[in-house]
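What you see is the complex with one protein chain gone and the rest in place.
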Amino acid sequence: MTERFVLSRQIEFNHCDPAGMVFYPRYFEMISATVERFLADEIDYGWTTMGASTGGFGTPMGQIDVRFSNPSYLGEWLDFSLVIKRLGRASATFEITCSGDGKTRFVCNATIVHAETGGGKSQPWPDAARTRMTRFLDASEDPEMRTPA
Amino acid sequence: MTERFVLSRQIEFNHCDPAGMVFYPRYFEMISATVERFLADEIDYGWTTMGASTGGFGTPMGQIDVRFSNPSYLGEWLDFSLVIKRLGRASATFEITCSGDGKTRFVCNATIVHAETGGGKSQPWPDAARTRMTRFLDASEDPEMRTPA
Amino acid sequence: MTERFVLSRQIEFNHCDPAGMVFYPRYFEMISATVERFLADEIDYGWTTMGASTGGFGTPMGQIDVRFSNPSYLGEWLDFSLVIKRLGRASATFEITCSGDGKTRFVCNATIVHAETGGGKSQPWPDAARTRMTRFLDASEDPEMRTPA
Partner (left out) sequence: MTERFVLSRQIEFNHCDPAGMVFYPRYFEMISATVERFLADEIDYGWTTMGASTGGFGTPMGQIDVRFSNPSYLGEWLDFSLVIKRLGRASATFEITCSGDGKTRFVCNATIVHAETGGGKSQPWPDAARTRMTRFLDASEDPEMRTPA
């Protein structure tokens, strides 16, 4: 059965815009944090381990799309729930659903590439990381979905 | 002939991540700034005018997708070039291309909705704003493209 | 005895700069979050309650100073520990110490003013909020310390 990774976050003043709602670029920081904690805490292959800051491997974003359905407000707790829709040789496509209080706020599809830092070449996932990631692979994945790498 | 709106920005330290490249959530702030200046400076219907902060109308993001092709580095100057791919009754889909030094960094499609603030109902664009926006409507628009509202 | 309010945060990729350390403006977002949670969770007079977003009262920053002593790195857990050094009629001066792994990262003094939103006049703290705040008043406060309002 597919596991899901869930990060919970409370909406802070610094996330909100003058209209009193979450400013959508802040969601991308939360999406990044969801991927960050997933790789570090569940896959045991986080950005520190892979050397994203120090010249090793990183996971640059290849493509991302988000459909927003409901606004979010100051003080709300949101869940960012991640499954893998496609696990490529050197890439992974996540579906991240953000919801709170029973309402979906957005659904995001994001494809990261496992690559040498500094804009370098893509490289296959290490075996141990790949094996751990398969637990989060959603069986209902769309076989038509295409991703880079 | 279709006009383009171009915002130029220099990449600063605060945009860059530990891998030394632009951290992709920062691009969404730049995308937001591109739409902000376009609406205010070209369409004369900016967020202050429409009352986004004070309880009037705003332009929440309905859907956004970005394909990244090349990384960007500290000190580089980038152009964010906007055309309108679809102009709906109460929405607009922008294509924003980010490039610098002859290389595309990303292509973004973003659909904003003209709506009452506070998560309110969508409302038609004012006539004057719509008229000005048509100058930026790209004739090569894909007729199949669907957007909310 | 003086109570302390402590917020714990893990350093994320989005907090770090190309030198691989926390980019200091991000600390101010964490300082803001510390004050935000303190007012909401301990004083029961948070920004939502006082109407900071909706036209009521807010707590604009009057003055802030920070002395940095050690850098912070990706993945570290930091504690932001708050006491009140001075409780004015319509203001409060916090001392927020940030530390992790036994090392101080910075010490911050920050004076907020309780005021009408929109740049309005300062107003006395409500009695209930003031009473709760006194539990966090540090007895060793420097009597010479001056703050606005």
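Order of writing sets the chain letters: A, B and C. Residues in each chain are counted from 1.
Simple rule for what comes next: contacts are C-beta pairs under 8 Å (C-beta built on N, C-alpha and C of every residue); 3 or more make two chains touch, one makes a residue touch a chain.
Bear in mind that the values here come from a model prediction, so they are computed numbers and not experimental data.
Across A:C16, A:I64, A:A92 or A:C108, the single residue that touches the chain missing here is A:C16. Mapped onto chain B, the interface with the missing chain covers residues 12-14, 16, 20, 29, 32-33, 36, 40, 46-48, 52-54, 74-75. Mapped onto chain A, the footprint of the missing chain covers residues 13-14, 16-20, 23, 25, 74. Take chain C: the residues that touch the chain left off the picture are 18-21, 23-26, 28-29, 31-32, 47, 52-53, 58, 60-68, 70-71, 117-119.
The rule is simple: only the chains that are shown with their structure count from here on.
Chain A and chain B have Cα centroids separated by 23 Å.
Centroid to centroid, with C-alpha atoms defining each point, chain B and chain C lie 35 Å apart.
For the pair chain A and chain C, the distance between C-alpha centroids works out to 31 Å. Counting partner chains per residue, chain C has residues 13-14, 16, 20, 74 touching two or more of them.
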